[in-house]
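Below is one structure, written out as structure tokens; comments come after it.
Every protein chain of the complex appears in place save one, which is left out.
A, B and C are the chain letters, set down in written order, and residue numbers restart from 1 in every chain.
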Amino acid sequence: MSAITGHFSYWVTVFLMVAGLYIIISRTNLLKKLIGLAILQTSVYLLYIAPGKLIGGTAPIIADGFSSYSNPLPHVLILTAIVVGVATLALGLALVVRIREAYGTIEEDEILGQED
Amino acid sequence: MSGEHLIAAALLVPAAGAVLIAGAGRWPNVREAVTIATSAVLFAAVLALLPGVLDGARPQLVLLEMLPGIAIGFRIEPLGMLFALVASGLWIVNSVYSIGYMRSNKESRQTRFYACFALALSATMGVAMASNLLTLFLFYEMLTLSTWPLVTHHGDDKARAGGRVYLGVLLGTSMGLLLPAIIVTWALAGTLEFAPGGMLRDAGLSGAALAGLLALYVFGIGKAALMPVHCWLPAAMVAPTPVSALLHAVAVVKAGVFAVVKVIVYVFGVDTLAGAPAADWLPFVAGFTILAASLVALRADNLKRRLAYSTVSQLSYVVLATALLAPLSVAAAVLHIATHAVGKITLFFAAGAIYTASHKTEVSQLAGIGRQMPWTMGAFAVGALSLIGIPPAAGFLSKWFMFQGAAAQGSWAVFAVLALSTILNAAYFLPILHAAFLRQPPAGEAVHGEAPWTMVAAMMVTAGATLALPFVASVPLGLARSVAGLSP
Amino acid sequence: MLEHLPALQVVLPLVAAPLIVLARHRGFAWLATTAVSYLCLVIAILLASRVMEGGAVSYAIGNWPPPWGIEYRVDALSSFVLVLVALTASFVAPYAHRSIAAEVPAERHYILYAMYCLCLAGLLGITITGDAFNVFVFLEISSLAMYVLIALGKRRKALVAAYQYMLMGTVGATFYVIGVGLLYLMTGTLNLADMAERLRAVEDVRPVLAALAFITVGIGLKLALFPLHQWLPNAYAYAPSMVTAFLAATATKVSVYVLLRFYFGVFDPSALFERLPMREVFIALSVAAMLSASLVAFYEQDVKRLFAWSSVAQIGYITLGIGLDNQASLTGSITHLLNHGVTKGAIFVLLGAVALRSGAISVSVASLSGLGRRMPLTAFGLVIAGLSLVGIPGTAGFISKWYLIVGALERGMWWVVAVIVGASIIAVGYVWRVVEAAYLHPAQGATPVRHEAPAGMLAAALGMVILCVYFGIETSFSVGAARDAALLLLGGAR
Partner (left out) sequence: MKDDIILRVVAKLLMPFMLVFALYVQFHGDYGPGGGFQAGVIAAAAIIFYAIIFGLAAGQVLAPDWLVETMLAAGVLLYAGVGLAGIALGGNYLDYFVLDADSVTGQHRGIFWVEAGVGCTVAGVMLKLFYMFAGRSRDAEDA
């Protein structure tokens, strides 16, 4: 397998990771930064889930006729990570709403430009 | 009471005094009575330790371990005994003087003043009695910090600036140079306990390494006011005069030279330093400080500033004599701690009395003042003569031994520095006496008379002590000789 | 019951949070928080004494033995950090009552206390767990709670500070979890001890190196390692006083703990520091932090920001000890976790009292004038804690600095010694600006009236100040435990 197709999921992971980080760093809009954050976190989900899957493997329930199972642990971990991600996003959005109420804008440079 | 209890008392009595003083702030008379009682009790405690120490006992007290292997410990040896005796004894006199000074000048924040003073004395006792470098360092820094409120007492811009220099130089040198030096010593010797013969005796350091470490110590102990780390002392003169008198002529500066002597004798060991050419540079620095400070004093018109630079130069006598590394000169250095103390405190008392009575601060204003304040200027004359080294005043005694030590070592350069500086001493003190007693006061001078009686009395006591010291020299001399390893 | 202490350590504050939400009552919220904080301290001390007597304590959650289940593991290092967190909490909680009443609208109090309990649970959880992913979960629990706590600050800038902290913190946590993911892919385990063993057998080191990089940057963000510290000053400055005190004393310290765990417990420290340039990197970053942040602090006008910058510098001291990587320096680092935690906690608690009495929205250096007259005990406490920050002998800060200097000398790095003392001297500068303002500048306006902080607050504040001195003189616990922990880390054992 070539370096590209054989590591396909990793390439996607890396792309999402870098794209997310880039958005966080380059955008001044607080909402867009949150979107970047969400994309960054999504890359983690993929990083964990993809290697856990065995091609041809089934859910890890012992039954006759099945010998290869996918690893369930990454799913459990990522379920937790997703919950954490949702909580972070919700909190971030709540903060953005309140920032907008307090400052009248969600552009970072405009906010930092305002005096106290 | 055993030695242990007495040591604890010497440390705790002034600290407890400080608390009581702070509590009694509302009643000035009670507060000042507490100050004097505290100082008397402290002196009694220190005095009670003296006979044992003279007989060769070395009482000690070990508190908890501050770092694994390094305890906060106290041990009284002759050098510390002498220092503690001088500081606590003069505190009584100074307290009496302070009452007159602070009340007649209507100083504010007197409670803070007395409380910090007591705290500073507690720290001084800690320095004097410390049995290891870490304890010494602990109380050394405590002394710096507890005297800062005294230096900045007036709270104006000048006081703030002086306070910044004071703290900056003293903390900067101690943390920047002294602390690394202590840690290096700990790493090399594996102990910080002061040991006769020196804790670095067996460390096997090269001459250059020893010289470097010695430099860290000598300049790290900023309180010894060796040039170029002397500038805090003139800056500290913004303090009220009793502070300059007791702390910046006796306790703080003497803690500095005391620490230097301790380091040379007990950390390096006189023989270690003499064996390797490690301390050869020190006499030059000390000699330079003596002469340069004297020259500055010569040009200073402000009386307290002149006295401060005189102190800088006198402190370097102690360092110079110790750096000669001859037993006789070390004894002279120790003795000088005592003799300079009584002389210089008298001079500061007089300067404060002049300020209180006439509000004069400059030397050029002093023409004819001896006619209005004969007692004050008489005391001033005694102190000045002592510092110049004219018998029978006390300064003569230590200077004599210093000359002897220099001659015995064949250090003619040191001999010459001592001689030259004596002339300079005379040159900056005698014109004051001349102006005070022999010149006419300017026309239309207000009549102000003497300062309050408590101040005059205090001055008389210290002047008397200056004159009497040579006649009761057996105690300080005995202590000094046993520090230097000579038979008492 | 005693064998369940490791679980109870985390569960107690975790249960307290929903109870507080259910009760929705200010007084109950405060009482529950305080009670839980004290209980946590008792548990932490019991655990520490058990570790000192009988070595590490292991607890299998759900009775699933490690490495399959989640293991709670208390050893010399984690018990030390547990004590630090619980100790801070038990000083901050009783103090919070008045401070919060003045700074946060009453209807939000129960949220604040619930979040505080969650944060406490998270921090204790990070410290106690032996599972890499569990660390992430607790990290996020504590961080999310912390963002909310910061956003409750009085000024609108608190919202922006919380947002920035959230952004950086989440990136940090995500990086951490990426690093853990890579390690999991290489070893197939999440148990830290098991991971360390299996890593020894890993042939392909490139993913491990990537994991190291991700974890270092991720945790570096959380602990405000020098160029990653941008969130810290604002977060400290605009959070409610009680939150600042708690945050400053614990959050970054716990992150340092995670870093120590990974560097010395999971990766191979000898490879890390000998074959990779980690020593140079850490020393360079720490030195930069110590000098630059101290200088910024020196010129800062807002007192809370001043001490926040000082925290960045002090974290530099801690990471310096990691970079020097010998027993003395690690002892210094670990001791400094506690010593700096107590010191900074004391300072921010006292500043909270000052803010309460001045009623102003922020405390500038100039507004401290006359503090020595208005609030003598508070001002005196600030002086003592400031001295501890500088590292004057007789205070806690001195002890850790001593070990750091010894560590630098053992490496023969004289210039590092110079930097340590140089940064301390700058610290004298910024501490003294505060002291001068408090004592030497005449009060503005009318003659100052003595108006000390409420007794409860003052007691908590002075308690922490006393600890600053206590840990400077009696060091058998702080240095003793830190030395055990350093030995443990360097011995390669867990």
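Going forward, a residue touches a chain if its C-beta (ideal position, glycine included) is under 8 Å from a C-beta of that chain, and two chains touch if they have at least 3 such contacts.
All of these numbers come straight from a predicted model, not from anything done at the bench.
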Worksheet item: If the full complex is used, which shown chains touch the chain that is missing here?
Response: A, C
Discussion item. Just to verify: which one of C:Gly62, C:Gly359 or C:Gly412 makes contact with the chain not shown?
Written reply: C:Gly62
Practice prompt. Just name the one of C:Val15, C:Leu295, C:Ala418 or C:Ile466 that touches the chain not displayed here.
Written response: C:Val15
Worksheet, complete the sentence: Out of A:Ile25, A:Leu54 or A:Val83, the sole contact with the unshown chain comes from A:Val83
Response to the item:
Residues on chain C facing the left-out chain by the touch rule are 1, 4, 7-8, 11, 14-15, 17-19, 21-22, 24, 59-63
Item to complete: Would you write out the residues of chain A that touch the absent chain, in ascending order?
Response: 79, 83, 87, 90, 93-94, 97, 100-101, 104
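FYI, only the chains that are shown with their structure count from here on.
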Worksheet, complete the sentence: Greatest centre-to-centre gap (Cα means) from chain B is with chain A
Discussion item. Quick check for you: compute each chain's CA centroid and the global CA centroid, then name the chain with the smallest gap between them.
Written reply: C
Item to complete: Averaging only over C-alpha atoms, locate the centres of chain A and chain C and give their separation in whole Å.
Response: 28
Worksheet item: Rounded to the nearest whole Å, what is the centre-to-centre distance of chain B and chain C, using the mean of the C-alpha atoms as each centre?
Response: 44
Worksheet item: Can you list the residues on chain A that touch chain C in the complex?
Response: 17, 21, 24, 30, 33, 37, 40-41, 43-44, 47-48, 51, 73, 77, 80-81, 84, 87-88, 91-92, 95-96, 98-99, 102-103, 111-112, 116
Discussion item. Applying the document's contact rule, which stretches of chain C touch chain A when the two form their complex?
Written reply: 133, 136-137, 140, 144, 147-148, 151, 155-157, 159-160, 162-163, 166-167, 170-171, 173-174, 177-178, 181-182, 184-185, 190, 361
Fill in: List of chain C residues in touch with chain B within their complex
387, 390-394, 399, 402, 405-406, 409-410, 417-418, 421-422, 424-425, 428-429, 432, 436, 439-440, 442, 472-476, 479-480, 483
